[in-house]
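First up is the structure itself, then whatever we jot down about it.
Only one protein chain is missing; all other protein chains are in place.
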Amino acid sequence: MSQTPSNYFLPDPSPWPIVAVASVFSILFGAALAVNGLFPGGIFIVLGFALFSYLLFSWFGDVVRENMAGLYNERVDSSFRQGMIWFITSEVFFFLTFFGALWYLRNVSADWLTGKGYLAGTHEVLYNQFFSVWPRTGPGLKEEFTPMKAWGVPAFNTIVLLTSGATITWAHWGLKAENRKLLIRGLIATIFLGLLFVTLQAWEYQEAYQQLNLTLKSGVYGSTFYILTGFHGMHVTVGAIMLAAILGRSFKGHFTPENHFAFEAVAWYWHFVDVVWLGLFIFVYML
Amino acid sequence: MAMTFKLPALILAALIVFVLAEALYFLSKDHGDKDKTRVARALSVRVSLALILFLLLITGAFFGFIHPHGI
Partner (left out) sequence: MNHATIAHAHEGGHHGVPHGWRRWLFSTNHKDIGTMYLVVSLIMLFLGGGMAMLIRAELFMPGIQLLQPDVYNNLVTNHALIMVFGAVMPAAAGMANWMIPLMIGAPDMALPRMNNMSFWFLVAAALMLVISMVVPFLPGGGTPVNTGWTLYPPLSVQVGMSMDFLIFTVHLLGISSILASINIIVTILNCRAPGMGLMDMPIFCWSWLVTAFLLIVILPPFAGAVTMLLFDRHFGTSFFNAAGGGDPQLFQHLFWFFGHPEVYVLLLPSMGILGHIIPTFARKPLFGYQSTVGAMLAVGTIGLAVWAHHQYTTGLSLAAVTYFMIGTIVISIPVGLLVFNYIATMWRGAMTFETPMLFAIGIILMFSFGGLTGVMLATIPGDIQYHDSYFVVAHFHYALIPGALLGLYAGVFYWLPKWTGNMYDERLGKIFFWMVIIGFNLTFFPQHFLGLAGMPRRIIDYNPMFTEFNMISSIGSFIFGAAHLVFLYVIVKTVRGGARAGDQVWEGAKGLEWTLPSPPPFHTFTTPPQIKLAQSEA
């Protein structure tokens, strides 16, 4: 950037926000129809996602162009960076909700169901055959399932994500050292490892459904297992897409050692997703 | 799970979260300035710590300090 403007950048009216809303609305409206088995649901979802992808290209395209034109001063940059912090805060609380639910279901609701304290009488009458040993379903579900083993695909996936954390850091140092080759190689490796992770995860799900009889219907264990790993997998997928965008921009030579917020944000996000996985590995697979 | 094993694992996990948060803070403070590498450095520390934690978990399971469910 040759010279930074002294005024805060104010964008002209833009169609993208309302397009974003329309696409998300279409996806959710379609989903509401689809979960009830109504016909046009799927179409709305597909249309919504198509519109959403188009929108991402257009909106981020605008932002990239403005940034490359040097319209953003230090303060605008700060706004993006601080916005990222608060967005991540909401993400943290989103994941904490599901970890919290897991904790609650394993401890508090176990106490209720096994008749701790003044509930002993209720337990005697309602569920006197029920004892709480994790992994478990509840007193009303008799179907057997095998829980997911920690040493197998999950442990290997941990190694995959850890390695991807290392490769993205490698790319980060490459960027800082103005070594574009290192940056691009690091990014490619990270994307590859991310996709490998998602593939293995999908394979693990298939295995769970077919071999272990571990499904969404397998009581609280199945519920928490799938919702936690599922939302995490979604985040990995989104992270990989963002990394791909960053890779494209790196090919174009957009990033300089002093102007690379997009890279830093995506890299940090990748580390965040990796740490969430560590939490999953410990609390879902091991304990 | 033995406390001698659990405690270092917990401390490591807490450190990982702390360093990650620190990196986010630096991300916002340093504006990606050329001479400032605090973000990259913090994230490198984060990866190393995570690796140590993972090795610790493997050793723990190998020597029988922890018993993952489903095995």
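In order of appearance the chains are A and B, and numbering begins at 1 in each one.
FYI, a residue touches a chain if its C-beta (ideal position, glycine included) is under 8 Å from a C-beta of that chain, and two chains touch if they have at least 3 such contacts.
Values in this document were obtained by computation on a predicted structure and should not be read as measured data.
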Of the listed residues A:T89, A:N128 or A:Q210, which contacts the missing chain in the full complex?
A:T89
Given A:L28, A:V46 or A:I159, the correct residue touching the omitted chain is A:L28
Can you list where subunit A touches the absent chain?
5-18, 20-22, 24-25, 28-29, 31-32, 35-36, 59, 69, 71, 75, 78-80, 82-83, 86-87, 89-91, 93-94, 96-98, 100-101, 104-105, 108-110, 112-113, 117, 119, 132, 136-141, 215-217, 219-224, 226-227
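One rule holds in what follows: only the chains that are shown with their structure count from here on.
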Just give me the whole-number Å value for how far the CA centre of subunit A lies from that of subunit B.
19
Looking at the complex, which residues from subunit B come into contact with subunit A?
9, 13, 16-17, 20, 23-25, 27-28, 31-34, 37, 39-40, 43-44, 46-47, 50-51, 53-54, 57-58, 61, 66, 68-71
Can you tell me which positions in subunit A touch subunit B when the two form their complex?
74, 77-78, 81-82, 84-85, 88, 134-135, 146-151, 155, 158-159, 162, 165-166, 168-169, 172-173, 176, 257-261, 264-265, 267-268, 271-272, 274-275, 278-279, 281-282, 285-287
